[in-house]
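For this depiction, one protein chain was excluded, whereas all remaining protein chains were kept in their positions.
Labels for the chains are A and B, by order of writing; each one numbers its residues from 1.
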Amino acid sequence: MSVNTFESMGTVISIRLAPDVDTEAPDAARAIAPAHALADIRRVFDDLDRRFSLYDPASELSLIADGSLPLSGSSPEMRGAYADALGWRERTNGAFTPHRPDGVLDLSGLVKSVAIERAGRVLERHGHRVFSINAGGDILTGGVPRESAWITGITDAGDRTGLLTQVTLSPGWPAVATSGSAERGNHIWLRPDTDRSFRQATVIAESIVTADVLATAIIAGGQTTLDHVTDRFPVAVLVQLAGGALLANPAFRALIVRRPDGRQSLDLTTEPSHDDAAPSPVPESPERPA
Amino acid sequence: MIRTNRVGVDPVAHVAEPARRFLWRQRRADALEGLSWFSFAVVLALFLADGGWTYFTNIRDLATGTGIVAGLIGSNLLLVMLLLAARLPVVDRAIGYDRALAAHRRLGKPVLYLILAHLMLLLIGYGLALGRDPVAQAIAMITTMPDLPQAFIALAILVLVVLTSLVIVRHKLPYLGWYGVHLLTYAAVLLALPHQFGQGELFAVGTWARWYWLTLYVGTLAAVLGYRFLIPLARNLRHQLRVAEVRAEAPGVVSVVMTGHHLDKLAAHGGQFFGWRFWSPGLHLEAHPYSLSEAPNGQSLRITVRQLGDGSHRLLSVRPGARVFFEGPYGLFTAAARTTGHTVLIGAGIGITPIRALLEDIDTPSGGLTVILRGDDEEHLYLRREVEEICGRIGARLEVLVGLPPHQGRTWLPSAEFAAGQTISTLAPDIPDVDLFICGPKPWAELVVRDARAAGVPRHRIHAERFDW
Partner (left out) sequence: MRRSSTAIVGVGSAAVLVAGWLAGSARFTTDLPVAPATQLPIAEKTPPPTDAGTSPLPTPTEAAPVVVAFNGPVIETKYGSVQVQVVLTDGAITDAIALTLTDSSETSVEVSARAAPILREEVLAAQSAGVSNVTGATYTTQAYLSSVQSALDAAGFMG
């Protein structure tokens, strides 16, 4: 087992690879040296970052944002990402949007989960079946480690160094993403009876993009979107409110690690029927540092 | 509330015209004032419509709710303040530039107190909700919330602006320094905007309230931009004012005559003033308000200036040909402000010069026109010859009062006249049925106003030009 980290997209990507490589895979030989896979993954992140970063004034998205490049003249990849983002906007009733409040097209956030998804495919191509990719707190896992499980901690929005709970990721529920108004303090200016005091939303789903988009949408859309998401998507959701109270749907309850020995108590019957039509891109807008 | 039982006592037929004008002006002033009050009702209504009352259903949120209301009222008041200083023609015609600026100044402190209350109450309210003390809450807000650091900077600027404005009143700060700080107000307004739209639920995306509030801000800033910067710029480009002549009137007093293009199209009247900026070394940084000392004749404009403060002495060094940048005309100190047919003009010292200009525009000497000039000695009766010449031509009574006031007794008269029992009524027999125009040093003018009020001249017929900014 190895742990590798590198920096990209303004955060740290940490990748865990289990040694149990599928020796029958055609790429088995290369898997012995994970360096190849890691280099490929790095390229995936850096390429996407270069294209979609709003911090780099020369990136394609920056050119679109400042008006020097019309969206209609952008690369197919850019237009595809935009179309996917619009698709998500439709599906979240507008809670997720590819535009910043000031109207600037911002696909930079959602690109991260696209990168994670691609990185997962790269690993599989290299013969790695058991892995986890954690990019700034958004995690995709593959397979199940032989001796243990992909136990994943969810941080407490009120105390960044503490864990709220732990869940088990598995091939049925391989991806988790968390979005927060965290330090934004969305409690500010809210009515006492408002339901928008969502501080942090964690979504576990079959696809990292779905998880990321829906977590972002729940924070943006509040209770209405939360209900919409749990009604229509096979996802597990945990929401932490500004006051610290928690909301969870039944799917999430089932994923909580119950026993102190770290063994999961996952009830596989709750595995959702996955929506294969889940589109590819679109995560959240740049979050502030915790 | 202005009420008088004495309107229409004058038999002269053409009085109807000034009286109607006065009524219109009063209506316009009422409409503007009413609109301002109404805007406060609207913003409170928006707050209520958004469920604002739920803040007041429990103790804990009381501070938060009150804080939000304070912020809303304070911001609205700040916009009213900006509009008062924006040189809007509609405001100038209704209440006059000087009264608008006086109101502007009066609002400064209330705005600051409201915004400070906004901050304090929200710190307490949120602190209570989160179990933090206000200081910790402030730190948390600044360090973790977007848009909040800007809002805190905006408040700091506001404090600075109000402080410097209090100091400038005591003439302890150079005009230029104060002006520079004052311009920062616009930065403060802009800096405070994001947190109103970004952090506030009331003005959330997709709400009517957001559009209303945005319109209010955009409208105000556009008015400021237009009337304080763009329109003056366009007028200057059109009229191309230059100094034609600089003439010494008395020791330390000069008349500056300016010519330019299309001056007949410049709708200025005797008694009005402009902000002048002479494009000459040491002068161009400051705009100074000086009244015209001659009614505009379509060919030239003239001001007469006595050396006083920061830049006025340098006017002596202005050379013909120098470019002049102007803002204006401003002010209600014009013949159009009359409400009756009888007019009394009283000017002292350099205050004679606007009286001189106004005199030319008074077209109804038949209804009675008395001019009273006042100076500590003959030398201070600036432009006396010109005033005598005009009075002779149009048949106006002229009283010239020369000499120092008595050591005892507060009066605007010289000691000789005071001792002889002269009063405003003996000097102008048609008092109280007159429109009284007063221009001179503020303490002196206040004494004239006091006597006129005592003699029965209603407040709305006393037109005192204020020179105190």
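The rule is short, and it goes like this: a contact is a pair of C-beta atoms (placed from the backbone, for glycine too) under 8 Å apart; a residue touches a chain by one contact, two chains touch by 3 or more.
The model shown is predicted, which means the values in this text are computed figures rather than measured ones.
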Checklist entry - Among A:S14, A:S59 or A:S170, which residue is in touch with the absent chain? => result A:S14
Next on the checklist: For the chain left out of this view, which of A:V111, A:A177, A:A205 or A:A220 touches it?
Outcome noted: A:A177
Checklist outcome for this item: In the full complex, subunit B touches the hidden chain through residues 1-3, 26-27, 29-31, 33-34, 37-38, 40-42, 44-54, 57-58, 60-61, 129
Checklist entry - Residue-wise, where is subunit A in contact with the chain that is not depicted? => result 1-3, 5, 7, 10-12, 14, 16, 18, 90-91, 93, 112, 132, 134, 136-139, 141, 145, 148-155, 157, 160-161, 163-166, 169, 176-180, 182, 192-193, 195, 200, 202, 223, 226-227, 230-234, 237-239, 241, 243-253, 256-262, 273, 275, 277, 284, 286-290
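To be clear about the criterion, only the chains that are shown with their structure count from here on.
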Checklist outcome for this item: Chain centres from averaged Cα atoms put subunit A and subunit B apart, in whole Å, by 59
